[in-house]
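Only a single protein chain was left out; the remaining protein chains are all shown in position.
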Amino acid sequence: MSSLDADTDERIDAEVVPSMTYREAMREALRDALATDDRVFIMGEDVADYGGTYAVTKGLYEEFGRDRVRNTPLSESGFVGAGIGAALGGLRPIVEIMTVNFSLLALDQVVNTAATLLHMSGGQLNVPLVIRTTTGAGRQLAAQHSHSLEGWFAHVPGLKVVAPATPEDARWMLPTALADPNPVIIFEHATLYNESGPVDPVLGPVDIDRAAVRRHGSDLTIVASAGMVSKALAAADLLSAAGMSAEVIDLRSLRPLDFDTMAASLARTSRALVVDEGWRTGGLSAEISAGLTERCFWSLDAPIARLASAEVPIPYAKHLETAAIPQIEDIVAAAHDLVGDR
Amino acid sequence: MSSLDADTDERIDAEVVPSMTYREAMREALRDALATDDRVFIMGEDVADYGGTYAVTKGLYEEFGRDRVRNTPLSESGFVGAGIGAALGGLRPIVEIMTVNFSLLALDQVVNTAATLLHMSGGQLNVPLVIRTTTGAGRQLAAQHSHSLEGWFAHVPGLKVVAPATPEDARWMLPTALADPNPVIIFEHATLYNESGPVDPVLGPVDIDRAAVRRHGSDLTIVASAGMVSKALAAADLLSAAGMSAEVIDLRSLRPLDFDTMAASLARTSRALVVDEGWRTGGLSAEISAGLTERCFWSLDAPIARLASAEVPIPYAKHLETAAIPQIEDIVAAAHDLVGDR
Amino acid sequence: MTISSSPLATDHDLWRSLLGDMIRVRVFEERCAELYGESKIRGFLHLYIGEEAIASGVMSCLRPDDAVLATYREHGHALLRGVSAESIMSEMFGKATGCSGGRGGSMHLFDAATRFFGGNAIVGGHLPVAVGLGLADQVLGRSGAVTVCFFGEGAVAEGEFHEAMNLAALWNVPVLFCCENNRYAMGTSLRSSESQIDLALKAASYAIPAWSVDGMDIVEVHRATTKALASVRADGGPMFIEFQTYRFRAHSMFDPDLYRDPAEVEHWKLRDPIATFARRLVDEQIVTDADIEEMWERARAETEAAVAAAEAAPIEPIDTLLDHVTRDAEPAPHIERSPETTTDDEVWP
Partner (left out) sequence: MTISSSPLATDHDLWRSLLGDMIRVRVFEERCAELYGESKIRGFLHLYIGEEAIASGVMSCLRPDDAVLATYREHGHALLRGVSAESIMSEMFGKATGCSGGRGGSMHLFDAATRFFGGNAIVGGHLPVAVGLGLADQVLGRSGAVTVCFFGEGAVAEGEFHEAMNLAALWNVPVLFCCENNRYAMGTSLRSSESQIDLALKAASYAIPAWSVDGMDIVEVHRATTKALASVRADGGPMFIEFQTYRFRAHSMFDPDLYRDPAEVEHWKLRDPIATFARRLVDEQIVTDADIEEMWERARAETEAAVAAAEAAPIEPIDTLLDHVTRDAEPAPHIERSPETTTDDEVWP
């Protein structure tokens, strides 16, 4: 499948609520931002005429030109730092780091400068920078191209971290991120780009600090984000068929975490399962488990359960990769374990 | 205080159990490693004639020469990568990254190569690399020089992470780390270097995957590591005076985490407080809380409590820095909250 | 041109074998492309087609105690370093018999036996590692051993390139840096990613001897590498060669390849390192057309045998998932540490 092929299924169905792919939604968001705010520009590796590795920025270079859609050389630390500077200089950069795997080369800039500058300067210098990057495994890209490191970023004060799981969030989180005076990192899950869903064309910017209940249920709460949300929903369908009613929460924001929404759900269900594509130990799932337990301990019917990726660099072979990442059946099984528990 | 001054209080008291500083213990470990294994060498910024920023490697260059104690330019990614290569080539490098703050520049090498190579190569190529780095705040070095990012490293499969909290561990963890066929990161807390303690001169290599109970107690378990251990012990003394008996666990190993020792303690105390110098959200304290709750939920008398650093880049001003990091009184207060709870 | 004045006048066996090497890589990779179409190979697949003269020429100059590092575009390098077609193909099939046990895939071929250190999919990531391997050779006195590090011209913009060059020169380690300048890093041309496109000049700014070579001409590749290696083996210090080349295929199977003028691609295809060299060897009567046909045949047989073996090979059992994350250490002696600091006398009532 070439990135061109990936594009062919993007024809918007002419339904009442228009449907579009996650990729097209993200592109629409970028186009809108470029069109409405002169300060906005995109930069990253092959974002221009190439159209981005995941074809997200396709066509934008032709529409807005090379100053607004700027190719960078392979120098992640350099161009993330340049994004910080451009933000300080009055622009509204959207920096694309091709994948989170390569963001490791830019972490100094993200953590030591973007996240700290406002504080170090006593509130004088904010960094209105948006970083977009893809995350996740599932395409047999092996150890160096399959990391889910959102949890690392979510650990850092001074950053905001969001993970749109639906085309609508892909479309409408960006304007809010751009309006935010702080650095915002957007994690796009690489397996979602071809997924379609309803996108309200006039909704307008949405909050980027609240979780959403994607499905109501009463027996347990499943907390998920990004690529795990659709798996959780599919699992909830299967559970429903088996007579178990699962509520599914899409975190949307990874920093800050919306514990209010999670705790409110838990108050109804008394049981929660956290599903996370990151590694288990010290991952985001740990924070959610710990934070929820602190808030809801006395009303829990069972310890919060975690389902995360196996503690292994993601393997290439399909069957091993599949085994390493939480799958729908794993979620179903974990839910049964949890609700059967006591 | 210059690093020279820091050295002056290093005279070993001629007691029955010799006492030495953490710095001297670490240096002794390095000297021993260099003397007994020709493959071992040290490299890092100013480790040679300068003797290391924290004077840990002082005198080793004079004793072992420039091939064994090798200065590097400022190029963290470069020399960590070179350490990986040297390990693959049959040497046993000990790479000093001056502080964990600068390790952000080398994370690609650590995560994408050191931690994954054995797995990506199907078990063929192990990386027997030791990285030493300092961590922690408390010396008014402000946001870019005060990170406690051990939790990030502890998240990564393929790495082993240790944090000696005592001179004896500083002395005897290194030989075990060097004998380990995997990459091992040693976090030395910068405020510990001048602390003295007993060091058995002939103990020999110690395990680097088990926690140690540093103080027995029956009312609650305090879990701490690195710079927080001595604070936890001091808090336990104060609590004892107030009639509360605290068990203090020194994690020693941050990856793997020794949940057996923690759970065994919790079985006795039913309450645990995790003290961590890292930021709270998504920090190591979250994993310990989540992991312990999973194991001990039904015997807990209260949710696991966490005391971690405030969610702020560490400020320069003394009073603000002090307020940002867990202090002895904070531990005492948290213990009272926990035990008074229900 | 008379045969005696030709650089190919002697060493006929060498030239024949080099042609055969290039053909082996070409056949192997064209089959990979098909297998990708059939979904037998998955993930990313980067083909070396058009660039074969470099790996073939360089690899033929190496000794068993040399070390090799390459990028994700490394099937050819692995094959010519001596990793079997079968174990490479099996790797891409995700099989247990693959050279990385199916865990690495196309981008992560490894083989300890031939000192083939991969297969790195982080652009620039393996350059510092090469410096370390060279350092080990130097320190351990493995005299004459060289570490050869292949990378694309795109890597030159990365900070790790710069740090590695400086360390290599500063420490005078025996590393041969082989820059495969195929003019594009994905869709980005060198001109749009480097302010100074004379790459040899970059190396010079680290005081590393450097030269630029026609990477489409295997004779030039072989000659330059021979000369460079002689220098590295003797002096111990690093060298840098820029091989000017071109990839005939898209960057990867995901790349629609819209950024290059088809005429440019066609132009370069006229310089196909295999076709031109084959013609030359025939012209100079070093090989016959039949010899060449036999080379293709043999290569096809090798590749088909590899495919058949890969097809038939078992996969790793799922219960090995957690293998090879860490290697077991010698069990650490369990020694009683100094007694706990304090024990509480009083017990909370």
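In order of appearance the chains are A, B and C, and numbering begins at 1 in each one.
Basically, contacts are C-beta pairs under 8 Å (C-beta built on N, C-alpha and C of every residue); 3 or more make two chains touch, one makes a residue touch a chain.
Keep in mind it's a predicted model, so treat the numbers as computed, not measured.
**Student:** Give me the visible chains that the unshown chain touches, in label order.
**Tutor:** Looking at the entire complex, the absent chain's contacts are A, B, C.
**Student:** Touching the left-out chain: which of C:9, C:113, C:207 or C:318?
**Tutor:** Looking across C:9, C:113, C:207 or C:318, the contact with the absent chain belongs to C:207.
**Student:** Check each of A:21, A:99 or A:112 against the chain that is not shown and name the one that touches it.
**Tutor:** Only one of A:21, A:99 or A:112 touches the chain omitted from view, namely A:112.
**Student:** Using the definition of touch stated at the top, determine which of C:163, C:272 or C:302 touches the missing chain.
**Tutor:** Of the listed residues, the one touching the omitted chain is C:163.
**Student:** Going by the contact rule already stated, which one of A:29, A:104, A:141 or A:244 would touch the omitted chain in the full complex?
**Tutor:** Final answer for the missing-chain contact: A:244.
**Student:** Tell me, which residues in chain C touch the chain that this view leaves out?
**Tutor:** 157-163, 165-166, 168-170, 192-196, 201-202, 204-208
**Student:** What does the interface between chain A and the hidden chain look like in terms of residue numbers?
**Tutor:** On the side of chain A, residues 17, 39, 41, 67, 72-73, 75, 77-91, 93, 108-109, 112-113, 117-126, 157-158, 160, 166, 168-169, 172, 176, 179-182, 198, 200, 203-209, 212-219, 233, 236-237, 240, 243-246, 248, 339 touch the unshown chain.
**Student:** Tell me where the left-out chain touches chain B, residue by residue.
**Tutor:** These residues touch the chain not displayed: 1-4, 45-46, 49-50, 53, 71-78, 101-102, 105, 139-145, 310-313, 315-320, 323-324.
The criterion applied here is as follows: only the chains that are shown with their structure count from here on.
**Student:** Just give me the whole-number Å value for how far the CA centre of chain A lies from that of chain C.
**Tutor:** That pair's centroid distance is 34 Å.
**Student:** Specify, in ascending order, the residues of chain B that touch 2 or more different other chains.
**Tutor:** Within chain B, residues 77, 108, 112, 119-120, 157-158 contact more than one other chain.
**Student:** Of all residues in chain C, which are in touch with two or more distinct other chains?
**Tutor:** 100, 102-104, 108, 120, 122, 125, 159-160, 325
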